[in-house]
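Please read the structure below before turning to the comments.
The other protein chains are all here in position, but one chain of the complex has been omitted.
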């Protein structure tokens, strides 16, 4: 395993793809700062990474709090130059618009959009003095389409995409690569399998075909490849979905 | 002038196009409820409309406050069935993303996106019992493009567009017409002419060609035409710009 | 009925919306030139328009032939200044891409895209000396989405949309209004009702709800309203679908 004097910070280092992204960058020699709301789930990720020979510091944080984001990225950048920052919190909810409370609408936005703005701005502030960096935002189907029941979630994801676009246009010429990934399908996690079980029973889970759901590691790979792009040919946006997905 | 037992509520009945929209719907016989932050500017609008034989009630409100929106639309609907609701507050700011404070980012979102969600939801709640209605959202160039300096504004306008899409998909089958207008250029107002004067002097203002800027009444006309569409052929989105505009 | 010294040319004046567009512009006083492939269906349209007090000249033409387009628009412009031109031929086919012959792919493109380029260019050549004009292109769901089985049709409709965009950007500043309408649902015609009958029997036809299908006249109305826009606020693109449509 290579070792680098650089940190990669993951905000939303959760059970879906955030953890896999953390593992992937750790495997490439980065000291990973893994942030998420549920502190109790961090030790397992840290152990997995350390067991594989990597370095990972876990920190509980609330992506909706400017102080949390700032402190987290500052600590990462103090440890070693912040080179990669991934914004990946989930906030997927589905309510008819008439049943969407102002509290839900605001909370989803704070988690999925406002937190992304804070993260991107604070990461850029630390990367610019180093003269380089990569900032990656996780998008979703709802980043491009406001479907039924998605007024809150799509609004936040549309908003995050705009932040990513503005940042890419402003920071690209300053050697900061900003990209946005449209994750357009379900990822293979315990949570998703449980949901399939709830709907269709054990039979439905048994029927899941190989590669029907995205492996978090495949998704993490796309984040890594974007980071590896040379600056003469940067991608701002790409989509990801399994081969059998209807879209 | 026709007279209707129906109200049209304009949130953001301001100097740009909001006032012209209010006048247009008043001219068509609607009792117009005109809401905006600056109470002191409402009497002029009310007078203009009344002088032309229309009815207009002006109310100061803060589109970021659920109670204000609810009270405003409730009063309108109590006066006569709420048939039209336009969400039109401006919130255009331009800051480099690194100079965008969390306060600005949040405020712009509250005005341009969150307020739109509240308005749409509250309007729909009142229209559904009547079995019909039209909800119109004002978009901008920044609804489709996150340009340099527009992290906050584009994020809010992208988010508003998602709200409009979700609402259109949910409420269309319930006979509520939801549409989103992309206003892709400057409107001819005192403010815009002043800005041109500041940049290029009186000479620049003198050089403004006829129809180079959009007449607020032309824009208001598009809102009216959307409302007039029969439900077998509804438009969700259209763009508007002057003939000479580069886009 | 008003009378104007101006012509409106409809290429693709067919049974769906083309005929309704012809009737609409005739009703507004334009001398309508109605062109379509099947000459035998033109007299009925001409009679309908004349009976209503309008003027209509029907001409058989093949929109894939430069000479046909040129002669048709030249005759219209000789009769009275060409002020409106609508490109509306249908070419909707659905084949799996592997079963799409090169002949079908080419023919669909010639009808739906190449013919649109010829029409737009020849209309503009005649309108520019008059200093004004409106050119309207009919788009479809497939103008924005390449779905399964639509390689040929979507490719042609995407291509037509690009032609419309380029023309709008080039000709707008010369006072030619170019617009593109996304017709995103079925129109209420004998053909569509027959197809529904074939699939679901008389019962299915009986179950068609009011306003479930678009009335051709409602669609034609949108064409008219675009033409009526003042040049300080032109729309390039709008979509149209019935209130109950899933999209």
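A few notes on this one:
We just call them A, B and C in the order they show up, numbering each chain from 1.
Here is the rule we go by: a contact is a pair of C-beta atoms (placed from the backbone, for glycine too) under 8 Å apart; a residue touches a chain by one contact, two chains touch by 3 or more.
Owing to the predicted nature of the structure, the values given are computational and were not obtained by experimental measurement.
In the complete complex, the residue from C:7, C:31 or C:155 that touches the missing chain is C:155.
Note that of A:4, A:107 or A:241, the residue touching the chain absent from this view is A:241.
Contacts to the hidden chain, counted on chain C, fall at residues 66, 96-98, 100, 102, 105-106, 109, 113-114, 117-118, 120-121, 124-125, 128, 142, 145-152, 154-167, 169-171.
Residue-level contact of chain A with the missing chain is found at 169, 172-173, 175, 177, 188, 211-215, 218-219, 221-222, 225, 229-247.
Note that in this section only the chains that are shown with their structure count from here on.
Common neighbours of chain B and chain C (chains touching each): not present.
Superposition angle, chain A onto chain B, using Cα atoms only: 180 degrees, a multiple of 5 between 0 and 180. Distance between chain B and chain C, defined via averaged C-alpha coordinates, is recorded as 31 Å. One inter-chain figure worth recording: chain A and chain B are separated by 34 Å, centre to centre, where each centre is the mean of the chain's CA atoms. Note: centroid distance chain A to chain C, computed from Cα atoms, is 45 Å. Contacts with at least two other chains are made by no residue of chain A.
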